[in-house]
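Handing you this structure, nothing more for now.
Apart from one protein chain that is not included, each protein chain of the complex appears where it belongs.
Residue numbering begins at 1 within each chain, and the chains themselves are lettered A and B in the order written.
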Amino acid sequence: MIDDAHAAPRRQAPGSAMTSEASMAAGSAAAPRLDLRLTVNGKERSLRLDPRVTLLDALREHLRLTGSKKGCDHGQCGACTVLVNGRRINACLTLAVMHEGDSVTTIEGLGTPEALHPMQAAFVRHDGFQCGYCTPGQICSSVAVLEEIRAGIPSHVTEDLERIEFGEAELRERMSGNICRCAAYPNIIEAIREVQEQGA
Amino acid sequence: MRAFTYERAESPAAAAAAVARNPEARFIAGGTNLLDLMKLEIEAPRHLVDVNRLGLDRIEETPEGGLRIGALVRNTDLAADPRVRRDYAVLSRALVAGASGQLRNKATTAGNLLQRTRCPYFYDPAMPCNKRRPGSGCGAIGGFSRNLGILGTSEHCIATHPSDMAVAMRALDAVVETIDAEGAARRIPIADFHTLPGDTPEIETVLRHGEFITAVTLPPPAGGIHLYRKVRDRASYAFASVSVAAVVHPGQGASGGGIASARLAFGGVAHKPWRVAEAEDRLADGGDAEAAAEAVLRGARPTGQNAYKLPLLRRTLAGVLAQARQGRGEDR
Partner (left out) sequence: MKFDTPAGPNPSDRGRVLGQPRDRIDGPLKVSGRAPYAYEYHAEAPGAAYGWILGASIGKGRIARIDRRAAEAAPGVLLVLTHENAPEQGEDSDYAAPQLQGPEILHYGQAVALVVAESLEEARAAAALIDIAYDAAPGHYDLAEERDQAKLPESGQTPPRTDVGDFETGYARAPVTLDVTYTTPDQSQAMMEPHASMALWEGDTLTLFTSHQIMHWAQEGVAATLRMPQEKLRVVSRYVGGGFGSKLEVYADAVLSALAARLLGRPVKVALSRPLIFNHTTHRAATIQRLRIGTEQDGRIVAIAHESWSGDQESGGTAEEASSQTRLLYAGENRMTRNRLATLDLPFAGSMRAPGEAVGLLALECAMDELAEKLGMDPIELRVRNDVGYAPEEGPAKPFSSRKLVESLRVGAERFGWEKRTAPGLRREGRWRIGLGVAAAVRPNLAQPSQARLRLDGQGQLTVETQMTDIGTGSYTILAQVAAEMLGLPLEAVTVRLGDTDFPKASGSGGSWGANSSGAGVYAAAAELRGMIARKAGFNADDAVFEDGGIRAGNRRIALADIAGAEGLVAEAGIEFGDLSEKYAQASFGAHFCEVAVDADTAEIRIRRMLSVAAAGRVLNPKTARSQCLGGMTMGIGAALMEEAVVDRRHGLFINHDLAEYQVPVHADIPHMDVIFLQEEDDKSSPIKAKGIGELGICGVGAAVANAVYNATGVRLRDYPLTLDKLLREMPAAAA
């Protein structure tokens, strides 16, 4: 398939998706495909997918949005971090079909090389990356982390559960699900701080 | 990942029925552990029942003054709930000590309880593992066991339960609520929910196939100092070597030990969150941390590689209790 990101007709309403168990023989049966509609970077997309396709592979292999990276495919590195309905998740550990009707924002949706999102621009200014492979995940996480702190969600280093303060320790802990082997960590924290201070 | 069929359940009872009628069906909620394992075919369901849209994502107060946590409440939301932060801080602390922000946004309350072990032999399908393939032997015994269990283990399995949340819930005496395919409800105290490996390490909880967790309830707030101390080499995004969940009432106690009462549960040491009543009794009777730890560790059977967990647990507990005596609830 070159491109199966076509506008497939919706056969089922959300909440009633179901493939026939009987249609599958044991062992080597093909997985019946499911129709899926979701909003990606503000655009409505329709897909017909093998239910095994993760959200990450749907983005990378079916929608050709390769900005979201596959580093481990097991939720151990964070390179696949995307925002789903505004919250960051590991796109590798969720099935695309579980996201019917959801709104997904990937790195491509945050900004373009010509019009970078403030966080993307701050990463460039502070050299918050080297090889660039974990970078989209780091940036998606960074954007979400600032929202999480604003929303009062505590972290492991929050001193007082009732009052969360911005600070480097908070940022470092909250970003720890995004591994960077080039180790741009200190620069990433500086980039996030700059965006946070400008936004404050 | 083996091919499977997929459906979205319409109600808890329908979900339970859908799984019950197919021995190779599984519920999928957050999916962060199940899909991880499915990619390695350690889990290989033929049918998935998606329970994400059943509306079980609310936290409500119970008539008794406790909290009823919907099974699908995400770990992030549970940790951030103002009532949990105020009255069950140990739970909030335990939740944010686990995994990463991304995983906590997806992982659910029920799914967290049902996490499977991180034993590296369980995770490598080429290795012997009685949990993954009953009868194949335990690769961890005599192998890389540094982070595995010391308590309640068997000759067949020394796996640990990886959850932080469950350790706090054990200290809080949570109750797991389920329904089955017939709609019958059941309330399972968390103490009884997880099983020990014995000679059936493939069995990890008392749930029957198709039995569906709808909620976890917490009894009314117990007050006290809430601490969750998680020990690990890496500062974050790592499983516990040892963890301690403590709810402590400082005071003079029965004989002036500085602690009136304490509830203590331990993670990283067993196939389930570990709690020993005698240890708590000793503290209430004026015993020191060493005396409590001795009761906790009674019957421990460490390997050469994980024997360090005994002194580590003793010292961690001593540190936690010292902190509690000072009346300080904050900890990291």
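One rule holds for everything that comes next: contacts are C-beta pairs under 8 Å (C-beta built on N, C-alpha and C of every residue); 3 or more make two chains touch, one makes a residue touch a chain.
Everything numeric in this text was worked out from a predicted model, so none of it was measured.
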TODO: Decide which residue listed in A:90, A:106 or A:196 touches the omitted chain of the complex.
DONE: A:106
- [ ] Have a look at B:20, B:40 or B:260 and name the one touching the chain we're not showing.
- [x] B:40
TODO: From the listed residues B:37, B:51, B:113 or B:127, report the one that touches the chain absent from this view.
DONE: B:127
Task: chain B, residues in touch with the chain not shown (by the definition above) - done: 1-3, 39-41, 118, 120-121, 123-127, 139, 142-144, 146, 231-239, 241, 289, 305-306, 308, 311-312, 314-316, 318-319, 322
Open item on the list: Counting contacts across the full complex, list the positions on chain A that touch the omitted chain.
Closed with: 1-2, 27-31, 50, 52-53, 57, 60-61, 64-74, 76-77, 79, 106-108, 110-114, 116, 120-121, 123-125, 127, 129-136, 139, 157, 168, 171-173, 175-189
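Keep in mind that, in the parts below, only the chains that are shown with their structure count from here on.
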Task: chain A and chain B, separation of their C-alpha mean positions in angstrom - done: 27
Open item on the list: Going by the contact rule set out above, which residues of chain A touch chain B in the complex?
Closed with: 14-21, 23-24, 26, 29-32, 34, 50-52, 54, 73-75, 78, 81, 87-90, 93-95, 97-98, 100, 141, 144-145, 148, 151-162, 172-174, 176-179
- [ ] Give every residue of chain B touching chain A within the complex, in rising order.
- [x] 1, 3-8, 10, 22, 28, 30-32, 35-36, 39, 46-48, 50, 52-53, 76, 79-80, 85-86, 89, 92-93, 96-97, 99-103, 105-106, 235-237, 330, 332
